[in-house]
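One protein chain omitted, others in place.
And now, subunit A:
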Amino acid sequence: MSLLSTDPRLADVLGLFTDDLGVEVTERDVDTDLDELHGWDSVNLLRLIMLVEQATGRRLALPAFLEARTIRRIHALLGPDGGAEGQR
């Protein structure tokens, strides 16, 4: 997992989805609603939060993550400013 960085690249987030969550995604999916991704299940979001927290040792703001609807939004939330600029 390449999320040791507190400022992961979008490609790292896509890798996390594919390798760790087992949800196959490409760059074309970054704005797709999560529920429309093949193989997506809400449990994946909980798992993603846990993996990132374990890997970075930092506590994420859960309500924002649980409300995130796209990979782009998740990527923004994982950035150093916690997604303040990532609203879309």
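Please note the rule applied: a contact is a pair of C-beta atoms (placed from the backbone, for glycine too) under 8 Å apart; a residue touches a chain by one contact, two chains touch by 3 or more; residues count from 1.
The rule is simple: contacts and distances are computed from a predicted model.
S.K.: So one subunit is absent here. Using its UniProt record, which name fits best from "Peptide ABC transporter permease", "Iron complex transport system substrate-binding protein", "HAD-IIIC family phosphatase" or "NADH-quinone oxidoreductase subunit"?
M.R.: Record says "HAD-IIIC family phosphatase".
S.K.: Extract the touching residues of subunit A with respect to the undisplayed chain.
M.R.: 1, 4, 18-23, 39, 41-43, 46-47, 50, 53-55, 57-59, 62-63, 66
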